[in-house]
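Of the protein chains in this complex, one is absent; all others appear in place.
Entry: chain A
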Amino acid sequence: MALDATTVTAAGPAAAPPRTGVTLHRIARRRSTIAFLMALPLIAVIAGLVAWPAGYAIYLSTLNRRMTSFIGLDNFQILLESETFRMVIWQSCIFAISAVVLKALLGFWLAHMLHHIPTKGQRIWRGLLLLPWVVPPALSTLGWWWMFDPSYSSLNWLLNAVGAPSVPWLGEPGWARASVIIVNVWAGTPFFMIMYLAALKSVPDQLYEAAAIDGATGWQGLRYVTLPMMRNIISITVLFSLIVTFANYDIVRVLTNGGPRDLTHVFASYAFQVGVLSGNIPRGAAVSLFMFPLLAVVAFFILRGVNQRNREMA
């Protein structure tokens, strides 16, 4: 067994004054030092790819348009006074919440359906249902855009074929918002499905057997066995998806470019338009930073719930 670093240090000074090489050797043998060294690559990655960009974005958001002087929180104040930006906040919330709720419900339903298919036949369905999640979103959204195309929509062609009128998928605000949500739900549901399927498989069969002996119906089994056992995975999945959906960019960019009349913009698409395309990088940074407090509050409550349940189970 390796000597503990403290033991070595306690024994050392009485024998002889420590030499530099020996001290370094001792430091290197400390568990905390080794742990730190081993974690260093990860720390470097987080510092370089997370902390630095985040810090730089905060710094940028405090500059004027020409990035020549510090203006404090003025960019945030200006944004909050803008009708368009207030609408973007509202829209981002509608988009993210409705899309995540729909993805969670559909994913849960699909996971249940898959769970009850025999293992042999399950694989092919699992593979097929995962496809929307695997295809790069920019490409699949382009496919959806062709289906929604204002003038040559294939969906409208099908509707017309059965005598139904054309739908202005991208031209009318309500439909445009729905279209953006539909595509996000289509692309994101498989993630929920696969997570929930894994969770379902981990619920011990004995619990269902015990519930059945107690006379529980299928619904009661779902309500009192399945859902409590899946609560943590549901929470984590919802949190993860909420973050990704809030930050979604490609679907809005490809389908509507934020239109009509900015009524489908979300934080990321609006930040790109204001920051990069309009040449106001500090304000664009401020737009993107608005996501942070909203998501931090949600993350706090969801993770607190997860921790509480973990403690209860322990």
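We take it that contacts are C-beta pairs under 8 Å (C-beta built on N, C-alpha and C of every residue); 3 or more make two chains touch, one makes a residue touch a chain; residues count from 1.
Just so it is clear, contacts and distances are computed from a predicted model.
Novice: When you check the chain that is not on display against UniProt, which of "ABC transporter substrate-binding protein", "Cytochrome b/b6 domain-containing protein", "Phosphoribosylformylglycinamidine synthase subunit PurS" or "Na+/H+ antiporter subunit A" does it turn out to be?
Specialist: Result for the unshown chain: "ABC transporter substrate-binding protein".
Novice: Looking at A:132, A:168 or A:305, which residue reaches the missing chain?
Specialist: Reading the full complex, the residue touching the unseen chain is A:168.
Novice: Looking at the full complex, which residue from A:33, A:84, A:98 or A:232 touches the chain that isn't shown here?
Specialist: With A:33, A:84, A:98 or A:232 as choices, the missing chain is touched by A:84.
Novice: Write the list of chain A residues that the hidden chain touches.
Specialist: Where chain A meets the chain not shown: residues 64-66, 71, 74-75, 78, 81-84, 150-152, 168, 170-172, 176, 256-262, 273-274, 276-283.
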